[in-house]
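Now for chain A:
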Amino acid sequence: MGHRPGRVLMRVKVLIVEDSKASREYIASTVEAVEGIDAVVTSSGFEALKLLPRHRFDLIITDINMPDINGLELINFVKKNPNYRDVPLFIITTEGREQDRDRGMALGAAEYLVKPFQPGSLESLLRRYLKLP
Partner candidate 1 sequence: MSRFAELLDDFFYRPDEDVGGLQDFASGSDGASSLLPEEVPEEYLAFRLEGESYAVPIRAVREISKVPPLTEIPRAEPQLLGLMNLRGELLPAYDVKVRLGLAEKAPLVAGPEAPPPPRDARIIVLRTQTGPAGVWVDGVAGVVKLKPSMLEPPPASLRMGDRDCVVGIGRRGPSLYILLDPEQALAP
Partner candidate 2 sequence: MSPASKALAEFVAEATEILEALGKDLLVLDERRGQEADPERVNGIFRAAHSLKGLAGLFGQERISRLAHGTEDLLDRLRLGKLLLDDAVLDTLIEALDAFQALLAETAHGSESEGLSRRAEGMAERLGRLGAPVAARDEDPLDRLELDAQVRAVFTEYEEHRLRENVRRGVSLWRVRAAFDLSDFDKGLADLNARLKPLGEVISTLPSAQPGGAHGIAFDLIFGAQVAQAELESGLKGTPAELSQLTVRPSSASARSAEALSRAPLAQAESHAALVVASPTDVLPQTPATRRGGRKKGARATPAPAATAPGARAGDASHPVVESRRAAAPEARADAGPPPGPGPASQAWLPLADPATWGARPGPASGDWALSADETRSGVEATEGHEEVAAGRGTRPARGPVGNPGAASVVEARSQGGRGPGTSGPVPSLVTYLQGPGGRAPGRTAPASDRPAAPAPVPAESSLRSLTQTVRVDIGRLDGLINMVGELLLIKANLQRLAESARVDGAVPLSKLFGQELARETRGLERKLEALQEGLLEARMVPVGQVFDKLARLVRRITREAGKEIDFVIGGGEVELDKLIVEELSDPLMHLIRNAIDHGVEPPEVRLAAGKPRRAVVALRAEQKGNHVVIEVSDDGAGIDELRVREVALGRGLITFAQAEEMGRRELLNLIFLPGFSTARSVSELSGRGVGLDVVKNNLGNLSGIIDVWSERGKGTAFHLTLPVTLAIIRALVVGVSARTYAVPLNSVLEILSVQPGDIRTLERREVLDVRGQTLPFVRLSRLFGLPERPVSRYFVVVVGLAQERLGIAVDELHGQQDIVTKPLGGRLQSVRGISGATDLGNRRTVLVLDVAALLEEGMAQERRRA
């Protein structure tokens, strides 16, 4: 998987897992503002587990602190699963949760963003990982 030539013409799909509605909307609107990206949003890790086999995501953005399974478990699941392990994954964390962030990175997350973040910083990461112009 990963980058496929000529991809620019295709729309890419980003999964956003975040339980806070307002944060989810914020992230989703930032993601969707980038030309060529569709956002699929969900509020729980469980839902994410259900969505994974049904879509082909090009990137995943997940919160760590969630009520059902935590973001680390989701990262672990994604990174250990041959079907998804190549999908780049960003963590959204908040200040003060360095240990969890470090674990997420150790489990294979590509990047992390600390809330509150500027839309621009997420946008540039998206462009970089999704090879968008």
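The set was built so that all candidates are chains of the complex that A comes from, given by their letters.
In this section, a contact is a pair of C-beta atoms (placed from the backbone, for glycine too) under 8 Å apart; a residue touches a chain by one contact, two chains touch by 3 or more; residues count from 1.
Being a predicted model, the structure only gives us computed values, none of them experimental.
Peer 1: Touching chain A in this complex, which is it: 1 or 2?
Peer 2: 2
Peer 1: Please give the residue numbers of chain A that touch candidate 2 in the complex, ascending.
Peer 2: 19-23, 25-26, 43-47, 49-50, 53, 64-70, 72-74, 76-77, 79-83, 94-97, 99-100, 103, 106-107, 115-116
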